[in-house]
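One chain of protein is taken out of this complex; the other chains stay put.
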Amino acid sequence: MDAIILQILNGLDKGSAYALIALGLTLIFGTLGVVNFAHGALFMIGAFCAVTLNRLLTLSHQVVDETRTDFLGNPLKVDVPYVQDIFGEVTGAAIIDWSVPLAILFSIPIMIGIGVIMERGLIKHFYKRPHADQILVTFGLAIVLQEIIKQIFGANPIPTPAPDVFRGSFDFGTMLGFDPNVIIYPYWRLVYFGFAAIIIGAVFAFLQFTTFGMVVRAGMADRETVGLLGINIDRRFTIMFGLAAAVAGLAGVMYAPINSPNYHMGMDFLVLSFVVVVVGGMGSLPGAVLAGFLLGILESFASMNEIKSILPGIDQIIIYLVAIIILLTRPRGLMGRKGVMED
Amino acid sequence: MSKTTLTRRGVLRTGAVAGAGVALPTIFTASSARAFTNEPTGGSVTLGFNVPQTGPYADEGADELRAYELAVEHLNGGGDGGMLQTFSSKALEGSGILGKKVEYVTGDTQTKSDAARASAKSMIEKDGAIMITGGSSSGVAVAVQGLCQEAGVIFMAGLTHSNDTTGKDKKANGFRHFFNAYMSGAALAPVLANAYGKDRKAYHLTADYTWGWTQEESIKAATEALGWETVEAVKTPLAQTDFSSYIAPVLNSGADVLVLNHYGGNMVNSLTNAVQFGLREKQANGKNFEIVVPLFSRLMARGAGENIKGILGSTNWHWSLQDEGTKAFVKSFGTKYGFPPSQAAHTCYVQTLLYADAVQRAGSFDPCAVAEALEGYEFDGLGNGPTLYRAEDHQCFKDVLVVRGKENPTSEFDLLEVVEITPRGQVEYAADHPMFAGGALGSCNPGV
Amino acid sequence: MGILEVKDVNKRFGGLKALSEVNLSVVENTVHAIIGPNGAGKSTLLNCLVGKLIPDTGSVMFDGQSVLGRKPFEINQMGISRVFQTPEIFGDLTVMENMMIPLFAKRDGVFRLHAIESVESERALRERAEQMLEDVNMLDKRHMHSASMSRGDKRRLEMAMCLVQEPRLLLLDEPTAGMARADTNNTIDLLKQIKASRDITMCIIEHDMHVVFSLADRITVLAQGTPLVEDVPEKIKGHPKVQEAYLGEHA
Partner (left out) sequence: MFGLGKKDLTLFLIVAVMALFAPFILNPFPTDSGMAQFNAGYPDLMQRFVIFGILAIGFNILFGLTGYLSFGHAAFLGVGSYAAVWMFKLLSMNVIPAILLSMIVSGLFAVVIGYVSLRRSGIYFSILTLAFAQMSYNLAYSVLTPITNGETGLQITLDDPRILGVSATADGGIPVTNLFGLEMRSFETLNIGPWAFQFSVGYYVAAIIMLISFYVAIRIFRSPFGMMLRAIKSNQNRLYYTGLNARPYTLAAFVISGMYAGLAGGLLACMDPLAGAERMQWTASGEVVLMTILGGAGTLIGPVLGAGFIKYFENIFSKINDQVVHAWVSFLPDGLENFVVAIIHPFVGKGWHLTLGLMFMLIVIFLPGGLVEGGQRISRRLRRKPAEDDAKSASTEPAE
């Protein structure tokens, strides 16, 4: 029982990341009909927004510490961040400590900007092109983006810690009457789950309750008719792309403390997020979210020793196996509509 | 273009093939005219540096490449000579190898055995490389070692830690300076027992591929011999990025030590996740919960940031060692690049020197002669104290370092502190040890 | 006994009764039209005939054999061809290739792996295709990319593709829907010519009375999923029940 609760918690958290990425991907699929292989790269860039802000905040000048020496035996130069000069040592340190949450604000304009530039500069010209061409151009773009990040930040993962107050874990078990340490869960992951829930809720509310959202939803259902109504759907689609990029980016920012960002993390998530989107059903936002959580939870269950001992290697393939089973029993995924991306 | 302008770098390129061009126009030069594959005939000799330049280990590959460039510089008499001054063998004089100027070609292994072999083949077939070296994973090392055996060139392994490289997959043309999983276990276990006591229950998380398995096997054997109990050993998929679902059950399993048999990105993520779960602040069985990372890489550890503080592991070499060889190497590397070398850089540098020295001593580039010169060779002054290249399996035996994540690092390079230098005698094993059984060196292949 | 016998067919979609107690008999070598207002169940009936839908109850017999439960391609192999409301052709292929495919289907059945012989070498089939194209006045367009043709030409091509298989029953689903008057008249002429030149049974679903009364030998009027009347065109014209069904809509 405790193990199951534990894995549901883990699954919710993994699912949050899947759902957030898949949500943005589906927005782009559904509204623009574009297969965006660069979506993973947007997630990665989001994570690197957190890294960049951290770097900016820790921009330092060097002070020589005569008492210590560096590896070549010279006097050690100690870095003192400018932030600490400006705001004082304590406040400065606190600002640096909170760099990841601060990066949320920092990343939104950047991600929307990148999204809009991508759509206007490149994707726009591919709406009428075959999906194969879309795959090629966005895959090329994804490679270029990640190589640029690699040239700047290197290939190694870069530690981007969460604020100190979120270190450590919360003991759920004691709340539910289990022994201490049976069901523990890191605070930051709880934050991530809550954050994902808020973002998903916000996107749905935005699409449900604003005129803009209504037009976009109508456009997802029947693009041509909306175009015929004389509504400038193009401008809205540009904004949608910016929004999708921002969702991917925010998912990345908040993910940075969970796993240190590296330049290829986008590619690692890309295939999985496509599987999630398709299992959810092409063009269905609730489907994407549902599939994200479902696959996250199943993946967590598959990693349990009890299950692995019966089916060795099941955790290696569980997501793909589930995807196959779902697609064979539900032809258009969990909540897909007919005729979307079937040819 | 470069023929007329004999600048410093122009010469560097032209030499390699000058010899082949002299004998024009011989139609169908039978390749068997050479005594062995890629026998250097001109005034230079080409080495092939095959390192990961793309993919997760690209930074490690870049550091290896820096070390190779430094080694070439030193072999050709440039720079301050680095470890050439401290090396116990004085055969090398800084005039290239056997008087031939050392040149090199580089390639990208992509950390895939397939791509690594393609890259190595291109060096052998196109560029005439006489020796291949480098790499950052055991899969690649074993694959390229196999290729070099078939092609008839020497392979000087880079970073490869699996027992198999000099165990069941050993080859007569392949040599490993780096330590292996067995040695990690042998060096680490006594330190662990000392620090955490003999009554410990360990929970292993193991990367689900060959290297992970051999490391798990080695660490288990070594710790169990000292009284530890292994509660559980769980395999994790290589592609896993989030280890939360593997780490969450650890605390409730009755274990009080978590052993992470992961490397590279896996290690960074699993360690970060484990610390996130607050395992290190927990108590289990009335003891402090501990985490162990048997194979530490300083370069990779950087990715885990503060999480590595206080964590024990083993490493092949560390720049903070105080022997003369290390000091000389760190000085010339640090002066050239501005930061200290990694253990990958060290092993690659040393391998290049060892190869060059063996050729010099053998008086020939013939792989069989080189192999003979390396087999059973005792040397010193290259860090790690007196070292033996064992003839039976082409594995180097030397001191192994047990390190701990530093509490107060002075810089981003100063992450580990050496806890103990485990003497060579303690990590030695018989050539027919069961963990290394199966496979045979075979006979050396000079190619052609 | 007609070549096509529909007996007591019922079909429901959830709560909606699309067809109830439909009986229909199509006599060989006649043109039988099915008319009715929108939502009368014409298309549902047609889809039941070609295997796209399966009726809840009742039977559909073609030449003494049941078509129920058979796949569309099996039903085609029995000798039923279908013309769609919007022409369904192989747009990426040339006109000639469009003609060759039904000929291969007729000769080789639902599947045959002839992967090495070339299409060019099939002399006999090519000649038949060319003959058919000549019959529908399209021979000069045989190398054209079929997607780039006018809608009228596509319709013609589709009919030629159906006819070249020499079906015993040709089903036409509103063949003139959305066509200009001139194209409609051309299509009527073409169908008349087909009817005159060969032994074929046709079953037309149509909205346009002009087309129906120019072609049909018998007419069935469908309303709310049930056949109202079945008779020759002259009698249908003034029939009170028909006028009632079309009230306010067509008359």
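Note that the chains are named A, B and C in the order they appear, and that numbering of residues resets to 1 at the start of each chain.
Just so we're on the same page, a residue touches a chain if its C-beta (ideal position, glycine included) is under 8 Å from a C-beta of that chain, and two chains touch if they have at least 3 such contacts.
This is a predicted model, so every value here is computed, not measured.
Of the chains displayed, those contacted by the omitted chain across the entire assembly are A, B, C. Summary of contacts with the chain left out: across C:54, C:110 or C:232, the touching residue is C:110. Listed residues C:56, C:122, C:208 or C:230: the one in touch with the omitted chain is C:122.
Touching the missing chain, out of A:106, A:139 or A:178, is residue A:139. Although one chain is not drawn, the whole complex shows that of C:101, C:188, C:209 or C:229 it is C:101 that touches it.
Chain B meets the missing chain through residues 1-3, 5, 7-10, 12-14, 17-18, 20-21, 23-31, 53-54, 58, 61-62, 65, 104-108, 112-115, 117-119, 121-123, 125-127, 137-139, 142-143, 146-147, 149-151, 164, 169, 172, 208-211, 235, 237-239, 438-440, 442-443, 445.
Looking at chain C, the residues touching the absent chain are 50, 71-73, 76-77, 81-82, 84, 88-94, 97, 100-102, 104-106, 108-122, 143-145, 148, 161, 165.
Mapped onto chain A, contacts with the missing chain fall at residues 35, 122, 125, 129, 131-133, 135-137, 139-144, 146-148, 151, 267, 271, 274-275, 278-279, 282, 312-313, 316-317, 320-321, 323-324, 327-328, 331-333, 341-343.
Please note the rule applied: only the chains that are shown with their structure count from here on.
In terms of inter-chain touching, the protein chains here follow a pattern that is not a line, ring, star or complete graph.
Relative to the centroid of all protein Cα atoms, the closest per-chain Cα centroid is that of A.
Our note on geometry: chain B versus chain C, Cα centroid distance of 74 Å, whole angstroms. For the pair chain A and chain C, the distance between mean C-alpha positions equals 53 Å. Within the complex formed with chain A, the residues of chain B that make contact are 55-60, 62, 208, 232, 234-237, 239, 241-242, 244-246, 248-249, 251-252, 265, 268-269, 272-273, 276-278, 281-282, 284, 299-300, 302-307, 319-320, 330-331, 334-335, 339-340, 410-411, 413-414.
Within the complex formed with chain B, the residues of chain A that make contact are 2-3, 6-7, 9-11, 13-14, 17, 68, 70-72, 76, 78, 150, 154-161, 167-169, 181-182, 184-186, 188-189, 257-260, 262, 264-265, 268-269, 299-300, 303-305, 308, 313, 315-316.
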